[in-house]
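One structure follows; several queries about it will come next.
One protein chain is absent from this view; the other protein chains keep their places.
Entry: chain A
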Amino acid sequence: MSSSHPSERPAHIATLIDGVDRYNPSNCHLLEEYLQLQLSSDSYDLLANLALLKLYQFNPTLLSPSATLSILFLSLSHAPFNSDFTLAWSLLSDSFVAGAALPPAQPTSDDDEEDDVVPAQDNGEKLVAERLRALSGFLQARQFRAFWKTLRQGEEGEDSKVKAGVHELLGQAKGFEERVRQSISQEVGATFKGVQRKTIESFLGLEAGSPALQPLADKYGWTLTNDEVKLPKNDSNSPTSSVTNEKISIDQLSRLLGRTQA
């Protein structure tokens, strides 16, 4: 929930998701196009994406498995430590991800009275979605090393479709790894004032001595030495003990004081 009203949200999308038009199935393509725009421009709009998932929830025949996966993937890359992924997953109860059969393919002709709708081809979307969920779980638990390992190598004996699916997503969203690294850097900065260089490299999924560490260090004000990283002080990583004493404002006393007047 970093921002519920991103500044780059186009006006027509804002009108759409703030009104009853968000339920109109014929607006589906507008939200899907906006999703594509987010992927290509490296932006992110949770509420608009949830509105698209809502349309899918109400109209399973409209569901696009690939758009659903893109939404999950975007929330993973842009807000890995927030509840965004969960919120998106929550709306999938009636779709393929939660286990329901794949919805029938969109009718090719206008005649949707046709009884023998063929189920859409299963391209392993469900498995890919499960993989994204596992990755989200690793990030939530701050198991960064497991996250990078699974992202890159997959799991043993996995379906080849999963690898292909994840690969496709990585290809769609530009700068995924970079985004996740930035989020991880912020988490690290909230906890550490100083940490071993190899630890931070393993958290960030970088090889030892990788040049990719320097730009992050510049961005977040870290000082790098051969085997140490110094991080700037902030409220979160430099704790101070405190005692909060009760403060009573005059407002709270107004009723009691009023009585004494009588």
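By definition in this document, a contact is a pair of C-beta atoms (placed from the backbone, for glycine too) under 8 Å apart; a residue touches a chain by one contact, two chains touch by 3 or more; residues count from 1.
Convention: contacts and distances are computed from a predicted model.
Peer 1: Going by UniProt, what is the name of the one chain that was not included in the view, given "Nucleoporin Nup43", "Ubiquitin-like-conjugating enzyme ATG10", "Eukaryotic translation initiation factor 3 subunit L" or "Coatomer subunit gamma"?
Peer 2: "Eukaryotic translation initiation factor 3 subunit L"
Peer 1: Write down which of A:Tyr44, A:Phe73 or A:Trp89 is the residue touching the left-out chain.
Peer 2: Counting the whole complex, the residue in contact with the absent chain is A:Trp89.
Peer 1: By the contact criterion defined above, which parts of chain A meet the unshown chain? Give residue numbers in ascending order.
Peer 2: Chain A touches the chain not shown through residues 1, 4, 20, 23, 46-47, 50, 54, 57-58, 60, 81-83, 86-87, 89-94, 98-101, 133, 137, 140-145, 187-188, 190-196, 199, 202, 228, 235-246, 248, 252-253, 255-256, 259.
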